[in-house]
Each structure stands twice: as structure tokens, then as C-alpha cells.
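Missing here: one protein chain of the complex. Every other protein chain is in place.
So that you can tell them apart, the chains are marked A and B in the order they are listed, and the count of residues begins at 1 in each.
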Amino acid sequence: MAAAIELIGITKRFPGVVANDSVDLVVEEGEIHAICGENGAGKSTLMKILYGMLQPDEGVMKVEGKEVKFASPLDAIAAGIGMVHQHFMLADQLTVLENVILGAEPTRPGGLIDFDSAEEHFRRVAESYGLTVDPNDLVEDLEVGERQRVEIIKVLYRGARILILDEPTAVLVPHEVEELFRNMRELKEQGATILFIDHKLDEVLEIADTITVLRDGRTVATVKPDEVTAHDLAELMVGSDLPTPETTESTVRDEVALEVTDLTVTDEDGTRALVHSVSFDVHKGEVLGIAGVEGNGQAELIDALIGVTPPASGRIVLDGTDITRLSVRQRRELGLGYIPQDRHREGLLLPSPIWENAALGHQTRRPFAKGIWIDRVGARARTEEIIAEFDVRTPGVDTPAHALSGGNQQKLIVGREMVAEPVVLIAGHPTRGIDVGAQAAVWDDIREARRAGMATLLVSADLDELIGLSDRIMVMLRGRLVATLDPATVTPRELGAYMTGANTEEGAA
Amino acid sequence: MRPAEPLSTDRARRRFQDLPAYIRWPLYAAAAIFVLTVVQGLDGTDRLTSATTAQSMLRWAVPILLAGLGGLYSERSGVVNIGLEGMMVMGTWMGAWGALKFGPWWGLLAAIIGGALGGLLHALATVTFGVDHIISGVAINILAPGMTRFLSSIVEIPGWSITQSPRIPGVGSATVPVLAGGTIGSWTSPDLLGWLGSRDWFLISDMADILKGLLTRASWVTIAALILVPFSAWLLWRTRFGLRVRICGEYPAAGEAQGINVYKYKYIAVIISGALAGLGGAFIAGPELSGIYLEGQTQGRGFVGLAALIFGNWKPGGVLGASLLFGYPFGIGLRDLDGSASHSLILVSAIGLALVAISAFRRGRKVDAGLAVGLGALSVLWYLLSESVESVWINIFPYVIVLLVLVFFAQRLRVPAADGQIYRRGEA
Partner (left out) sequence: MTTAPTWKRIVLAVAAPVAAVLVAMLLSSVVLLIVGSNPLRAFADMFEHASRLETMVDILNRATPLYISGIAAAVGFRMGLFNIGVEGQYLLAAIVAAHLGAQVALPPVLHIPFILLVAMVVGAAYAGFAGVLKVTRGINEVISTIMLNAIAISGLVAFLVNRWQSGGAVVGGVGRVGTEPIPASGRIPNLNPLVELFTREIRQGKTLTGVLIIAVIVGVVFHLLLNRTRFGFDLRASGINPFAAQVGGVPPKRMVVMAMVISGIFAGLVGMSEIMNLGFFPANPIQGLGFTGIAVALLGRNRAVGAAVAALLFAFLDVSSGVLQFSGAASREIVVIMQGIIILAAVIAYEIARRAREREEAAAAAEAMVGERGEAA
């Protein structure tokens, strides 16, 4: 029997980069095949090639034994391949059914959509794979897990036998992951072949039948899950030992840098509390980690701390000054630094030159400003320093930020915050979506500043990062801080239990 | 946590909102007519609901409606079209030229083509070249009057000067049989609405009058425009074409990922948009409204059409309702030489604001309620302290209404999610 998919020597080049360098891949029919690799290893490029969104420069693709060339996703769909994108491709204002049938609408003469037969087909597909969603709901009313099921149905509706799932667990909470894995096994049972991208190694080991590891655009290994450990996989992905976020000796001092008392943040109407009477303090030289499943109030807590949303009640004291009613700018001038959780949305002026990006957030202070004027000379000189000190790879200070890679953008942001020597640094997912080298650099920077006395509030979804960097970890659940844990003793599994509310008793710090 | 809003009114409101549009809108209309009837009773006039008022309202509403429907196609495909005004300008000129050169029906076709060419240009700039939609629209609005002026300077039709054309023949009109007494062949059908209107029955006669006004000697273009309303609803929400247009306006990358040619549908929608605006232009220049082509005669109706689209919440029925609302004060103002009927409209506005205030208060939006009460009080004051209204204020009525609607309801409007965004192929 021919393999479901066979890729031989696939190469794809972008200006200046080889994204896929002669990749070989064999996916057997009816298996769940995981593709692992760190950010920038070429996983997404490979999947886009397989789905016809990109065309390879070299190499051969075979689907079920036949050589194919995809000019567009249409060809891939015709060959029985469907893709579930990491960012859902669903229109909120359309119904589930409309989203699913789009592009494959059953029509009566005159272009009229035959919604009855569409719905019948929908239900047949959904039921046969055990996926439950109401076809007449508006997508905007669905939860994340349901949306993912709609995406899967969308692919199956068109008769796909080979499914590509791009980081399907990234957006899910643990119980939704379980549901997804149940669905994936059901699909496999019905004869579907699944190719999925993931870099959470424990998940990969749990669900995959075969694992292929990519590094620097090349296939480095294809293994079976029972032959390897998570540690082995990590080494294959990076090519050496993974950098660890371990901190050594404690540098916590007595002085309190940030003190938060009974902080409550409500939604816009003032009806629902998103952050509920939260109190904590961060000492100088301390890293306080905030763990939690996304959407439990961490983003709102950060917004209130940096001054974007005014709290409904409570008090925030920064280094002895009450900043509860101060503006973002005043807080920053008092020594609050911020690494945003979404660098494109909150961190950068993408079309602007790097030196202006380095000035952002510090444009009122020297060397970026002199009085009411921007000091272009001083700003450029400081930017050169940041580039050198924090190893930002760029042709120059006038290059626009959008031209940099994700890791270099993040190093630029970390650099501009660190050179300002903040009293307190608020870091939201500081290493999300960047390569291992940049990740290690960011950890080093935080550790070094901590030694110098900087207080850090670290909000992260990466449990290893939290445990490795933090001096203390607090768990946030439904807007409340529900537990304080000691990173020296807690395991990721325990932490996960607290995060989902399975473990509720107050731990001791 | 605060307690939830009073449940009973909430539920009643939701039940009303759940009614299908073809039931809700007539109810809105009946309510509006009721208010007008009461007010005109107070003021001792019958001009607020007379058949002639209704007729001129519709004549003013049609170009707004056509521009609004044009905007609907374009924005449902994700392309903001403030170039509607320019496309309408093209329609006025082409319509006049075609009608004089080849006959009235050809004039309509020429206007449609002229507008569609404007749409094509807009699509080329925004879809293919990724130019900002507003910028392209502004450029078209600047280009179109230049084009028409140039065309006027070279056209060889006797009596056509640089700014105006000779009289234009129209496509004629029809009166709907049975309901409004139209003829079928040589048989004159009964005039049901006319009979009802002459009964002097409260509200019923008023509604009959208005409907008769709408259905008597309506231009074929008017009839076509009215048919386009349900047709557009059907086309956009029931057909494959419509679904694909809408995905372009909501989430084009999703469409492309499913193999839909996003550029193609955007092009088609924007060209339709221009064609409809062009037809609206022909209506303005044609005997339905003016009878001659006159430079600058669109008077910003393309923009009003855009306003109708917003007020109508990007839905065909809503666009129709908004167009009639915007056409109404013009319809009154036209024959209102002493400004007394327009004066009554101030009171109507005050009542409208009072209703807004009540609804805002019920929703717990105190600021909105206060604002509405304040503006309503000012209207009442104006009403009491004046005898008539100058025509300049009538002219700006639609714009003021749109601003007020946006002030109170902007957050509740549902603009297509990807409207105005530049989409580049392969970004999925």
C-alpha cells in the first residue's frame, strides 16, 4: 500500500532564507503523524506547501502514490487534503453551516444555495466522526473548542482523507485538548490520516503514531513515540541541550518594589469583575510568576498595572509612590517597564525605523528627547547601543521593524526596556513564538537585571519558564489569585492542576 | 455584581427583534405614520401624510436608495466605497447623454455603464493595487466631475453647454392597477387605496394615502429600485454568489483558504456598486427628478446613500427604510413654501428623541438618555419659539439624523468585519 503522503527533497527558499532544505517525509495511511520543531524550523512552510498555499522550488510530492503539483489549495482539496489553520478561518457573522459549505455549496439552478441538502450532508459528516456542533449557530457564539470542531468538519465536509492540523492545541485549555485528542482518535478509526504540528512534547508523545523532527529546514529524524523520551525529542529539535530557564541563588531583597492591594478590574459596562480583589507584592530582585490558563484575567491585570485600563477599585504602589490614578506615561517615567504579550499588536511600530521603535515608551526622556524635541542623534546612538548589547540582528537603525525576524524584534523590545533600568518589569509571555537562541538571550537578560535589583512580574503560559525563572509563583483562576507556590518544589503537573481548578487548597510559599 | 436588567422588557424586546424583517419594518412604518398623523392633527395640516408628500419623498429617496444599495454590495465584499458620489456623477452625465443620443432606455444603460466603469476603477485601485479605500474613493470623486466637464466640452449635442444639457426624455411611469387605480390595457382598475384614503378613517386613511402616493405614476426606475431591495436580500443571503461576496467582507482569508477567488468577487461587487450608483445618477438627471443634466446636481447624494447604508445596518431593508426617512423631509420641503410643514417635523424629531431617551434609559445608558432628553428639549423649544423653518435646515436634515443615529447607536451597528481592510492574495 502506498503512503498517504510522500515528500522527497522538498526545498523552499525565501529572499535570504532557506525555509525548507531538501525535506523528506513519509506519512502512512491511517496514522497520526506529528511534525515537531522549534519556531523557524520550517514546519509551517512545509504544511503550506502540502496544502498548495506555497509552491516548492524543488522536490517531489506524492499523494497516495501519485505525483502531484498543487497550484492552489483547490488542488490540494481535490486530492483529498484538508487543513485546519492555527488561526481559525471562520467568519463570526456567518452561521456554522455557511462557513462549512463555503466554496463547496450545493446549489439549485440559478445559484440558489440548497441549504437543506447542505445541512443534511453536514449532519451526516459530523455524526459519523462524533463531532457535535449546531449548524445554525452563529460562529461568534461558539467557544474555542467548538470552533475547532467546525474547522475539522469543514475539512471533512469536502471529503478530505488527509487532515493537516497546524498547532491545534495552542489555543485550547487542557480539557479541550482531551476532547480534541478523542476526536482525533475517532477520525483515525474512521480511516483518516492526520498530520499535525505541535511543539508541546508531552502531547506529541501521547497522541502521535510517528514523529518527524525538523530543524533549520531539514528533517533530522523520524521516530516512534515509544522509542524516545521528551528529552530526546528536545535535543533533536535544537541540536544540543535545550537552554533551561533555571535561576540559581536568590537575589530577593527586603524593599518592596510593587505593591498591589485589593485590585479589581471590571469589563466596560462595569458589570463583570475580570480581576477580582487581587493583592500581592513584588520585592526588588524578585521574579514573581503568574500562572494561569489564558483568559483568566492575566491580560486585564497587566492592563491595569501599566495604566491602560483604570481599575474599579484597589491600590497600586510602585516603589513607594501610589500610581493607581497615574497615566501610562507617568508610570513609565517612575520606572515601570513593559514587555507586551503580543509584540506586533502592542510592542512595535512595524513600518517605523528601529530607532523610533527603541524610543517608544521612553520618548519623553533622555537620550531620546530634549525638552519638547525628539533628540534624533541621541536616540540613534542609544539604539546602536541596544542593537550591540542585546544582539539585535539588523542592517541598521533605519531598517523598519517589520523587516526583522520575530526573535530580533523581541530582543529589540527587551533591550529598550532593560536599558531604561526599570524598577519593575512587567513581562507578558516574553519568549512566546521566538527561536531558542533568542529565548535563552531573553532569559539571561531578565536574570541579569534581577541580580541588579529589578523586580519582575512574569506572566507566562510556558510552565517550564515560570518554574525556572520565578522566585514565587501565584496562580490566577477566574480573576482571582488562588494559590501561591514555591517553584523549587512544584512540578508542571501540579501547577497545571491549580491552573484548571482541580487543585484548590492554598499552598505555602 | 449588579443585578441583571429587568427581564420582562428585555425579553419582549428580544422577541420583537427576532421577528423577520418583513414584519418588523412595516410595524416601524406604521408607528412612524401614527406619530406623523398625531402631529399633523395638532398642527392642523394634512401635508405630513398626503399622497403628494409620499410621492415626492419616494422621488427623493430613490437615488439615495440606489446609492445605498450600491454601497451595500461593495461593503459586503469588504470594499468601502466613498467614490459612490463620483460614480453617481458619471451616471448623471452618461444617463443624459445616452438618453439624448439613443433614447431613454439606452440612457439608463449608459448611466449603468458609466457608474460601473467608476466601480471598475475603484476595484482596480483597491483590490489589485491595494490602495486605501478612502483614498481611492476621494480620487474618484475628484476625477468624475472633471471627466463629465471634459465630456460636456466635447459632446456634440445641440443645446448642451459646459454645465448643462437640454431636456432629457424619460422612460415613463406606471400606476399599479387595482391598488392605486392603474390601467390594464384600456380598463381602468378600481382605486382601492384612493377609496380608503378618502374615508377619513384615522391612521388607516393616512396609510392608504401614503401607499397610493408611492404606487401612482411611479417611474420604471423607481419600480426597479424597489424590486432591487428584496432581490439584493435574496442574492446576498440565499445564493452561492452572495455567500461568497459576504465572506470577502467578513474574512477574505477564510474564503481564499476554501478556494474562493476573493479578488473576483470583490471586483464584481464593486462594479455592481458603481452600476447602481450610476443608475441613481440617471434618475437624478432624468425627468424623474430634474429633467436635465446639470453640473453638481448630485449634491452629495452618494454620501447620503452611504449614510443610508450605515443607518440601515448594512442590510437592504434597512437601506430602504433609511432612504425613505432621508427623502421624507426633502419631499415635504419641496412644496412647503411657508415652512410650516417642516416646522411640524421639529416636533416629530422631538418625539423621536424622547423614544430614544426612553429606550436608552431602559438599557441603563444614562448618558445617552440624558443626551437625548437634552436634544429633545432643545427641539421642543425651537418648535415653540418659531413659526416656520428655513429651507437651509431642511437641506441638512438627513445629515443631522445620521449623526444622531450614530451618536446613539454606533456601537450596535454591525459593519462587515473586514470592511475597509486591504486584502492581499496569499496572506492566509
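Some observations on this one:
Here, a residue touches a chain if its C-beta (ideal position, glycine included) is under 8 Å from a C-beta of that chain, and two chains touch if they have at least 3 such contacts.
Remember, predicted model here, so these are calculated numbers, not experimental data.
Across A:Leu350, A:Ala461 or A:Ala497, the single residue that touches the chain missing here is A:Leu350. Within the complete assembly, A:Val328 is the residue of A:Ala312, A:Val328 or A:Ala461 that touches the hidden chain.
The omitted chain makes contact with just one of the residues B:Arg149, B:Arg362 or B:Arg425: B:Arg149. Think of the hidden chain as still there; on chain B it touches residues 80, 82, 121, 125, 129-132, 134-136, 138-147, 149-150, 152-154, 162, 300, 303, 306-307, 310, 390, 392-393, 395-396, 399-400, 402-403, 406-407, 410-411. On the side of chain A, touch with the chain left out of the figure occurs at residues 14-17, 216, 306, 308, 327-329, 332-333, 338, 340, 345-352, 356, 359-361, 363-364, 369, 372-374, 376, 393-396, 399-400, 402-405, 408, 437.
FYI, only the chains that are shown with their structure count from here on.
Per-chain CA centroids place chain A at a distance of 46 Å from chain B.
Every residue of chain B that touches chain A in the complex is listed here, in rising order: 1-2, 238-241, 243-244, 246-247, 250-251, 253-260, 414, 416-417, 426, 428. Taken in their complex, chain A has these residues touching chain B: 53, 72-74, 77, 83, 85, 89-94, 98-99, 101-105, 107, 110-113, 154, 270-273.
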